[in-house]
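Everything on this sheet refers to the single structure shown next.
With one protein chain held back, the other chains of the complex are shown just where they sit.
Chain naming follows the written order as A and B, and within any one chain the residues start at number 1.
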Amino acid sequence: MEQPEQNVAAQTETTTELPKPAALQDMQPSDVPVSGPTVFETKNVSIYYGSFRAVTDVSLAIHENEITAFIGPSGCGKTTVLRTLNRMNDLVPGARVEGEVHYRGASLYASGVSPISVRRRIGMVFQKPNPFPKSIYDNVAYGPRINGIRNKAKLDEIVEKSLHQAALWDEVKNRLNKSGLGLSGGQAQRLCIARTLAVEPDVVLMDEPCSALDPIATGRIEDLMRDIRSQYTIVIVTHNMQQATRVSDRTAFYSVLRDEKSDTRTGVLVEYGRTAQIFEDPQDSRTQAYVTGRMG
Amino acid sequence: MKADPAGTAGSAPLSQRRPLGDRGFQILALASGLLVLVILVLIAVSTSQQAASWFSSEGLKIFTNNWDTANNHFGALSFIFGTALTALIAILIAVPVSVGIALLLTEVVSYRWSRPIVYVVDLLAVIPSVVWGLWGILVFAPWVQHIYASIASGVNGVPVLGALFGPPTSGASFFTCGIILAFMITPIVTSLSREVIATVPQIDKEGAYALGATRWEMITGAVWPHSQGGVVGAVLLGLGRAMGETIAAALVIGSAANVITTHLFVPGYNMPAVIANQFGEASGTFRSALMGLGVLLFIFTIIINVLARGIVERSARRKRGA
Partner (left out) sequence: MTAMVAPGQAPDLREPKGWRRSKNRIMTTLMVVAFVLTIIPLGFVLFTVIAKGASIISWQFLTGSPIPPNVLPAGIGGLWPAVLGTLLITGLATLMAVPLGVLGAIYLNEYGGKGWLAALIGFMSDVMTGVPSIVMGLFIFSIWVLHFGYSGLAGAFALGCLMLPVVIRSSYEMLRLVPDPLREASYALGATKSRVTVTVVLPAAIGGIVSGALLAIARAAGETAPLLFTILTVTTANPNVFSGPNTSLPSQIFSNATQPYVGAQDRGWGAALTLIVICFILMIAARVVTARFTRYSR
């Protein structure tokens, strides 16, 4: 599935709102694998809540089987952009998306597109672990069940496989009937990941999945991400720059644009590229200020 | 407990003790609070006293189906049966409707539309019981009698349905009473269910949606497990209210004693209704018997309410801790 000729053009996606010209070449260290096909492509996406413009003019491409990190200070819209990728912003009254969001060639916001179908393919793990007040088994089986799988043997198989993938099987295999609420923070988050993987999505979106967890639990989830990368495409929002450098292949840095006249803050994509380049050789001064810790 | 700088620690160097008025106010407030407990105890004691002659003269025969005031028989089983039956009918009708409205308000409609819906439900609650009864007996019962008659002739002879809905039929009956009670308890069950359902964390709902669930699937997956305890409590409270509702029942239940049957469309009686209708002419053991029914009613509703409040408290506490 690798088409290197096409990708040389695709990987130069970078935008900035500053008057400086934008086009930038990605550096491509020889040990980084060649990029796969584009899973998401956004063109000039702006997101509004009512008349308030939360994010403006985001254009980027997410590649298959890569981990892409969204970083930036609070309020810069990275979670808003993430939630646009699986139509979770539909749940907010008054939310509106302008521009184009394409998932593997299909427009996500075209009429006739069902958010239910979208979300089955593009899963999400939340900041605070949110297991259902059901048994561990029923938590993981919930997704397959609503998709019509009733056969007990098949469900058992899916539950076990998903819990293995989430590195939780050994810890819970003897208490699948116990409530999902009785798990520690790290375990609960892995349960949520298992639940997401159980529907065999294409993409896994993660909204600061480790921010409520201790460092050991965080480490296990980061290991998990690396393990499953070959089967899924992952986009992760994180406040933790070290985490971005540890796990991600590409990084998108967002910042806040303040409009003095109306005193509003709008999120904007400042720079996007391979993680190594963003952190070692940022092209935009705002990126440099953030990653060297002078702001945010 | 709130920080109480004016408290009774007694360490204030500028005065020996709290001013008299302040202490007096506290005592007054405490007394008012205690009034609740005092009243409850007095109710139990005074009514039991009045009912004593019934209990002593009938003994366990109060649980027989033999209410014959002319001959001094006061077996009240049919009234207990009627209370249970009408309350059950009311719950079976009101609970799906109330939970449905509560879900509609919390999950389906936007805020703008929720306010008129809540207004309508509140209006339902404001209608006094006696107006329900008046309308029930003068308008609703005659109208619904025709419907009963058609249903009854339709299912006559059919095994289970015939026993429940077969003839004879009457406008004023157990079933009519159950329907009117359902109208009356819907507001309270709705508002309590709604309170419970609204406490489900948004993040749980998002978790379900993020897995590609439809709204109904989200409700069964994320909302219901959280709220089932509280909704059970709300249902019990509705049950208690249905059991104790007097005037509407007195007017539409048909006022027929000693009726224990499977037929829902026949006239019958229940505890509060017989007390209301017959107390005026009662004396001696008869009056004592009616008092006794009041005691039974008191006990039943206290038990149900304690259970209900306990369940609601427990599920609220579990949620806060979880």
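Quick note on the criterion: a residue touches a chain if its C-beta (ideal position, glycine included) is under 8 Å from a C-beta of that chain, and two chains touch if they have at least 3 such contacts.
Everything quoted here is computed from the prediction, not taken from an experiment.
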| item | value |
| --- | --- |
| Touching residue (missing chain; options A:A61, A:V118 or A:I193) | A:V118 |
| From B:L40, B:I147, B:A163 or B:I203, residue that would touch the chain that is not displayed | B:L40 |
| Residues in subunit B touching the chain absent from view | 1-7, 18-19, 21-22, 24-26, 28-37, 39-40, 42-43, 46-47, 49-50, 96-101, 103-104, 108, 117, 120-124, 126-135, 137-140, 183, 186, 214-217, 219, 237, 240-241, 243-247, 250-251, 272, 275-276, 279-280, 291, 294, 297-298, 301-302, 304-306, 308-309 |
| Chain not shown, touching residues in subunit A | 1, 37, 103-106, 108, 112-114, 116-118, 120-121, 144, 146-149, 199-202 |
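As a working rule, only the chains that are shown with their structure count from here on.
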| item | value |
| --- | --- |
| Euclidean distance of C-alpha centroids - subunit A vs subunit B, Å | 50 |
| Subunit A-facing residues of subunit B, complex | 110-111, 201, 203-204, 206-214, 217, 221-222, 225-226, 322 |
| Parts of subunit A lying in touch with subunit B, wherever the complex brings them together | 86, 88, 91, 93, 116-121, 123-124, 126, 128, 130-134, 142-143, 146-147, 181, 192, 195-196, 199 |
